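Every protein chain except one is present and positioned as in the full complex.
Labels A, B and C are assigned to the chains in the order they are written; within every chain, residues are numbered from 1.
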Amino acid sequence: MHAIGVDIGGTKIAAGVVDDEGRILAQTRVGTEPDDASSIDRAIAEVCRDLAKEYEIGAIGLAAAGFVSPDRASVLFAPNIAWRDYPIAHRVGALLDLDVPIVVENDANAAGWAEFRFGVAREATDLLMLTVGTGLGGALVVNNQLVRGRWGVAAEVGHMRVVPDGHYCGCGHEGCWEQYASGTALVRDARAAAVARPKDAVPLLDLANGIAGDITGPLITTAAMAGDPLSIELLAELGRWIGEGAASVAALLDPELIVIGGGVGAAGALLLEPARQAYGESLPARGHRPEARLELAALGNEAGIVGAADLARA
Amino acid sequence: MHAIGVDIGGTKIAAGVVDDEGRILAQTRVGTEPDDASSIDRAIAEVCRDLAKEYEIGAIGLAAAGFVSPDRASVLFAPNIAWRDYPIAHRVGALLDLDVPIVVENDANAAGWAEFRFGVAREATDLLMLTVGTGLGGALVVNNQLVRGRWGVAAEVGHMRVVPDGHYCGCGHEGCWEQYASGTALVRDARAAAVARPKDAVPLLDLANGIAGDITGPLITTAAMAGDPLSIELLAELGRWIGEGAASVAALLDPELIVIGGGVGAAGALLLEPARQAYGESLPARGHRPEARLELAALGNEAGIVGAADLARA
Amino acid sequence: MHAIGVDIGGTKIAAGVVDDEGRILAQTRVGTEPDDASSIDRAIAEVCRDLAKEYEIGAIGLAAAGFVSPDRASVLFAPNIAWRDYPIAHRVGALLDLDVPIVVENDANAAGWAEFRFGVAREATDLLMLTVGTGLGGALVVNNQLVRGRWGVAAEVGHMRVVPDGHYCGCGHEGCWEQYASGTALVRDARAAAVARPKDAVPLLDLANGIAGDITGPLITTAAMAGDPLSIELLAELGRWIGEGAASVAALLDPELIVIGGGVGAAGALLLEPARQAYGESLPARGHRPEARLELAALGNEAGIVGAADLARA
Partner (left out) sequence: MHAIGVDIGGTKIAAGVVDDEGRILAQTRVGTEPDDASSIDRAIAEVCRDLAKEYEIGAIGLAAAGFVSPDRASVLFAPNIAWRDYPIAHRVGALLDLDVPIVVENDANAAGWAEFRFGVAREATDLLMLTVGTGLGGALVVNNQLVRGRWGVAAEVGHMRVVPDGHYCGCGHEGCWEQYASGTALVRDARAAAVARPKDAVPLLDLANGIAGDITGPLITTAAMAGDPLSIELLAELGRWIGEGAASVAALLDPELIVIGGGVGAAGALLLEPARQAYGESLPARGHRPEARLELAALGNEAGIVGAADLARA
């Protein structure tokens, strides 16, 4: 059965028709206005209507960056879009004349599900997906089922605390994992190194035209790939935090596979190898148990579309 | 259907016949020798044979303190009993002439399952069970299913790391949760206080006849209940670590209920209230989500028997 | 002998004539421009010339917020004023026709010295002074001598690390003491509590007209004095960090007195008592050694003037 997956971001909507094998048959995107929920509804309805002209559609899945209600019909709360207890499935449905189920999922859950069904984890039964971007998002699959939690807000992996009294987090707490294992953390550490270790930071600062505030994640990755020791060290440190935190999750869930996706994943082995090493060194009961592999995500930016579509049809 | 549950400890075996409602209809126990795996097999067979004389039995569940294989037939590794890849279900079966399935479960999983099915969590769908005893064990239920993990070693909650470079753990790592949230941690902190804060420790030391090394968990609970400020503080500190760690697990799994069991649970509100407060103050996205309740376990030492029996019959 | 003390801030200069007993006989102040070092020189010369008209002056002491050279003649580096290896004593001297020594001191050292000579520590031989304001500054007196260090940059107490991987500091490092024990930390923790613990923060937010970003240190102190539990807790937490860090310094230096000054000291016992308790609980070898007392500073904003004058005449 074909399904439409819609990935709703703060500034744009990307949607596609997805077949049973996870292939995207057609795709489209439009801009949005994050402060206007009903304009988002109309934009979603419009892209769905367009895609449904060419393909027979059995379900629509909406991937939303927010907390999703247990009945998968509403967004309870979103940090960046004006949704508060917002019945988005119903609203979009009212604008469409398609008689198909409309299902909402958390966007990180959708992306993780796509990896689980069609990506690097397609042979696994138990998955920890980590999306390392501006923040640290994730998804959990336990015994072939997506973990949504009692109230739909599970897999907020980035807010597991890894350092008591540690870095402040936007959530109001201290020491959240995403303050150590995210692109934001990477950039902040690089800028701090420009202050604390000015000599070591010369190559990186040169790339940023001498302005510490202009250092970005992609720039650090570029410098690391060109051999800059500080950038390599910063990515290794980020990888270490990923691996150490993943070992804590593994103590709880004993996953088969840990998948690293998100923008920072572009650093490849420079991130993955330190993560693997730290994971191995931190895993409880090593040697008395099989160990999860750590791998990079196989799917790209379309994972949200694919996963949302597949979950809608499930 | 009636089932036998067997709880296998290092020095004794407790077994009982359990009905569909989780009631124990008959119970027995024998001593064991932890270094002799086959004598344990024979003792298990003997108690099962005895119990099966009076009741018709449909299944046998064995609760074992160790890693259990995914097929629930063997113990992969046990810290305190001489089991290494030990096919205990087969061995016990060979000694019995009963034609019933024999199923092995981790003992903390069994106890947690009993709470989930028949105890304080019987209305819940998603559970975090914490067994606070010598160590910190636990069980996880996600969407009504016991989480065993890919290789059967999930729910090792005590080895989630909560303090980088923190207390040494017997597992070879540092900062494991059980080094802060267990009876062992409680006693160690009390003994350390006797050195670092001798005046504050006078009442507690008096109870221990002046010998710091004789301070025990029950003694601390007794002193706290009698109003000793240091003992109350020590239990509150333990509760704080339970609550803070539970908030990290909640970020991952969004449980409906968090249940505190094990010997230290005897401290009751002196432990539970600080745990609740710390949980509330540490929970990510508070106010934007429903919150799990923290409760004390309802079942006592027989939880392992009941859970093992029920899981065998499932 | 009378001496002039000059306290040079980013936006104003305060100066006074100080007698042998630490009394200020006359005082004056002018505005300054932090980006223009020579205008600061001229302003200093002007206030000194004015004060010298009425009093016979034997020395001039300049208190500067920066690193001071070992010969006490130059400022090596200042974070907020345009001084880099700046020979301030020579420059000011060239503008004055007074034949008196001109001596530069770090401003926190000068303030600490004033407490040591004329304030709460005037009977002590060994002092740790903590100035808890925007940051955490300090001064050290060992065996009646001000500790300047080999290169004049000692007593940067705020940059002792107290939490590995802890809060980011403007110095480029993580976990510096001043990120936990300063007015800035207090305000940041209050604003974080407004996010993480919205109910508890209602009284404090009300005082700030509902705007978390408008919470200030004095407002927290006001709320705490009026009985607001969260504000009391926040000050106690700040006090705890002061006391715990002071215990580490005491392990190194065995001071007789620890003095808490700076703007946050206005909280009085709400800060001091938790600091004392934490100090006592954290001090190594308690019971086998006499213990330093913790007290609030006795001198106010003029401590810099008094200390600079006294150090110049020494």
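Here is the rule we go by: a residue touches a chain if its C-beta (ideal position, glycine included) is under 8 Å from a C-beta of that chain, and two chains touch if they have at least 3 such contacts.
If you're wondering where the values come from, they're calculated on a predicted model, not measured in any experiment.
Across C:67, C:86 or C:279, the single residue that touches the chain missing here is C:67. The residue from C:53, C:199 or C:288 that touches the chain not shown here is C:288.
Among C:171, C:195 or C:266, only C:171 touches the chain that is left out of the view. The residue from B:71, B:85 or B:165 that touches the chain not shown here is B:165. Within the full complex, the residue among A:165, A:228 or A:244 touching the omitted chain is A:165.
Panel shows subunit A; residues 164-165, 196-199, 280-281, 286-287 of it touch the chain omitted from the view.
Within the complete assembly, residues 67, 76-77, 124-126, 140, 142-143, 145, 147-164, 171, 173, 176, 244, 247-249, 251-256, 282, 284-285, 288-290, 292 of subunit C touch the chain that is not shown.
Counting over the whole complex, subunit B has residues 163, 165-168, 170-174, 180, 188, 192-197 touching the chain that is not drawn.
Keep in mind that, in the parts below, only the chains that are shown with their structure count from here on.
Relative to the centroid of every protein C-alpha atom shown, the closest chain centre, again from C-alpha atoms, is found for A.
Rotation angle relating subunit A to subunit C: 180°, from a CA superposition, given to the nearest 5.
If you average the Cα atoms of subunit A and of subunit C, the two centres end up 45 Å apart. Centroids built from CA atoms put subunit C at 52 Å from subunit B.
Residue positions of subunit A touching 2 or more other chains: 163, 171, 173.
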